[in-house]
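Reading through the structure tokens given below for one structure.
A single protein chain has been omitted; all remaining protein chains appear in their positions.
By letter and in written order, the chains are A and B; residue numbering begins at 1 in each of them.
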Amino acid sequence: MLSIKNLQTSVDDKEILRGLNLEIRAGEVHALMGPNGSGKSTLAAALTGRDNYNVTGGQVIFEGRNLLDLSPENRAREGVFLAFQYPVEIPGVSNINFLRTALNEIRKYRNLSPLESKEFLKLVKEKQKLVEFDVALSNRSLNEGFSGGEKKRNEIFQLAMLEPKLAILDETDSGLDIDALRIVAKGVNKLRTNDNAFIIITHYQRLLEYIVPDFVHVLYNGQIVKSGGKELALELEEKGYDWLKEESKERELV
Amino acid sequence: MISRDIDTLYDQFIADFETKSVLMADEPDNVREFRRHSFEHFRLLGFPSVKNEEWRYTHIAPFLREVYSTSSEKPGSLDQSFLSSLQIRSLDGIRILLFNGKYLPEFSELPPDSGIHVSALTGAYQERLVSDYLGKIADASKNHFVALNSALFEDGLFIRVQDGRRIERPLHVIHVFSSESNMFVQPRHLFVVGKASEVSLVESFLNFKNEAEIFINDVSEIEVGSDARVQHYTIHGGCENARYIHHTEVRQAERSVYNNYKASFPGPAFLRNNLNVSLNGENIESHLYGLYLAGGRQVVDNHTIVDHLKPNCQSNELYKGVIKDEASGIFNGKIYVRKDAQKTNAFQKNNNLMLGKKAIVDSKPQLEIFADDVKCSHGSTVGQFNEEALFYLKSRGIGEERAKALLIHAFAYDVLEKMPLASVKSHINKLIDEGLKT
Partner (left out) sequence: MSNTNEILERLTTESYEYGFVTDIEMDIAPKGLNEEIVRFISHEKNEPDWLLQWRLKGLHHFQKSEMPHWQNFRMPEIDFQSISYYAAPAKKTKLNSLDDVDPELLATFEKLGIPINEQKALTGVAVDVVFDSVSVKTTFREKLQELGIIFCSFSEAVREYPGLVKKYLGSVVPYTDNVFAALNAAVASDGSFAYIPKGVRCPMELSTYFRINAQNTGQFERTLIIADEGSYVSYLEGCTAPMRDENQLHAAVVELIALGNAEIKYSTVQNWYPGDKEGKGGIYNFVTKRGICKGTNSKISWTQVETGSAITWKYPSVILRGDNSTGEFYSVALTKNRQIADTGTKMYHIGRNTRSRIISKGISAGHGSNSYRGLVQVGAGAENARNFTQCDSLLIGDECGAHTFPYIEAKNNSAIVEHEATTSKIGEDQIFYLKQRGIDTEKAVALIVNGYAKEVLNQLPMEFAVEAQKLLAISLEGSVG
């Protein structure tokens, strides 16, 4: 589904990603871990086309298309979804109006007719139930007045509504208490199918207890320095990242 | 009081310039040229009326109708007890005394630090810095009173802080005005703060009660070098017979910090403060804090301009007015953010506590924004004592007057807390108490 080859990205002329490689197939869940500043969120930004994140080299193929050629909205319409680490507030724009616009734009891109109000509201209800997100949405502005936890859960709800092929969860677990974490994880697990894939960016192994990944990658200094199964996360939890830093230094020396 | 047409004073200044040009014949060419063309501006501009937007709320004409002598008196002998009465308690400042705008070195402390130079402005004409900066920071072409001062100033201070010097003790500049007969005096000051230096400047303005009216039209130009830090306090007290047009123009270079703290109290019948700061480099910070307690039939007018010319600068302004009796409190604050000044943060606030039944508050904050990547806001409020707070204090056994005084101190606190010098802070608190009693 997604093939990242030798991806290099810089921010303000500072190189952050230094040749990152990653292959993701449909049905897989990949966890991306690593210390602060290793480039995890930069990868999310580069994949979704954020301004100021300049891709200076490499290639990203998503479902056979060169993702980097597309505008951010077309990447979204192709099926790349980012659950933001800090979801933005937009005063005066109601959640419902926003979601409907987004959904219908994506449908239009895929040559589908827009959803009628009734169908749309039915879908909202259904998905709200699915991800256990019972916040009243119609009279409230997008993310405004939401608690930190509610914002993160709203991201998962949008994920459920828009049904992307690839979802990137950027530190969705940060700032969540254990109950909210469980609900979020449950939602994600319900949304997992054989046709979609997830990249879960996290600092902690905690989230991975609930969303069990197929692969765990460790990002350090802009590169994936180690990959493994879910047991790698446990090992990291136990030993921290220092040993990896040592290892990678040694490698550089060699 | 003799009342006469405002034009008479204008004519007097026009005639004055003729006479003075003879006296000023030995001044350097550049100074004479500066005076001459400033005079042309004044000749064209004359005095402002309320039709002028900058004077909309400030009726100055009544103060210009009196007969003033335009030459100032020299001081008699000043005794030690008088001098110490001018001090701010527990402020360990370097005393610099001016009498009717003239520097008196014999009554001032000579700065112990070689990094600082203090002299009379007219005695420093040979200094390159004076010719570099005099009249270059304050624009005489648009301001009636700056033009008049520039044409006819007598003398004032020149202070220079050398690059890289940190002046430990604050400079306490005391401006005393006194005259037996009506006097119009025009001091002119220039402060040049070198690169990466640090200095605190405390200015006190005082006069003594007598029959003679004193009109003070002073202009200060302040150049703040790159990376320099300046803390600048001005305290206007004194008596009813003084009228001030106090104009301060500041130009800041990159990475400098300029903080201005203004406080004024009941006394002078008329006080117009102009404070213009231009942020002429990147990464500059400017803070303007003002407290004005106005009483009697006082007219107190604070006009500020914060001009953002370059990117990545910050300014913050807070002016608080307490208007008693039949006094007028006027605030006019402008923030300009020029086209180049992206990433500007500029904030401005004016709060007024309106106490007198016949008090008047006029507030005019203004934002003029020509760049897009900015965060700017302003706010202005007019209000009274918070009834709940007043009741709370009273219910704890505090009398009405005391409770109100407490709330006024609390209101002033937002400004006072910004002042690093504790001695100035407590001096101002004392002046608030005195001002409330009058």
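The rule is short, and it goes like this: contacts are C-beta pairs under 8 Å (C-beta built on N, C-alpha and C of every residue); 3 or more make two chains touch, one makes a residue touch a chain.
Remember, it's a predicted structure, so these values are computed and weren't measured experimentally.
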Checklist entry - For the chain that does not appear here, which of the shown chains does it touch in the whole complex? => result A, B
Checklist entry - Quick one: which of B:Glu53, B:Asp92, B:Glu180 or B:Glu401 touches the chain that's been left out? => result B:Glu53
Item to check | Which residue of A:Asn6, A:Asn66 or A:Thr101 touches the chain not shown here | outcome: A:Thr101
Checklist entry - Just one of A:Gln158, A:Thr172 or A:Asn221 touches the chain that is missing; which is it? => result A:Gln158
Item to check | Touch criterion as defined above, residue of A:Asp13, A:Asp51, A:Glu116 or A:Asp134 at the omitted chain | outcome: A:Asp51
Checklist outcome for this item: Those residues of subunit A that touch the unshown chain are 48-51, 71-73, 75-77, 81-82, 84, 87-88, 90-93, 97-98, 101-102, 105-106, 109, 141-142, 158, 162
Next on the checklist: Please output the residues of subunit B touching the missing chain, sorted low to high.
Outcome noted: 53, 57, 339, 342, 352, 354-384
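Rule of thumb we're sticking to: only the chains that are shown with their structure count from here on.
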Checklist outcome for this item: Per the C-alpha centroid definition, the whole-Å distance linking subunit A and subunit B comes out as 57
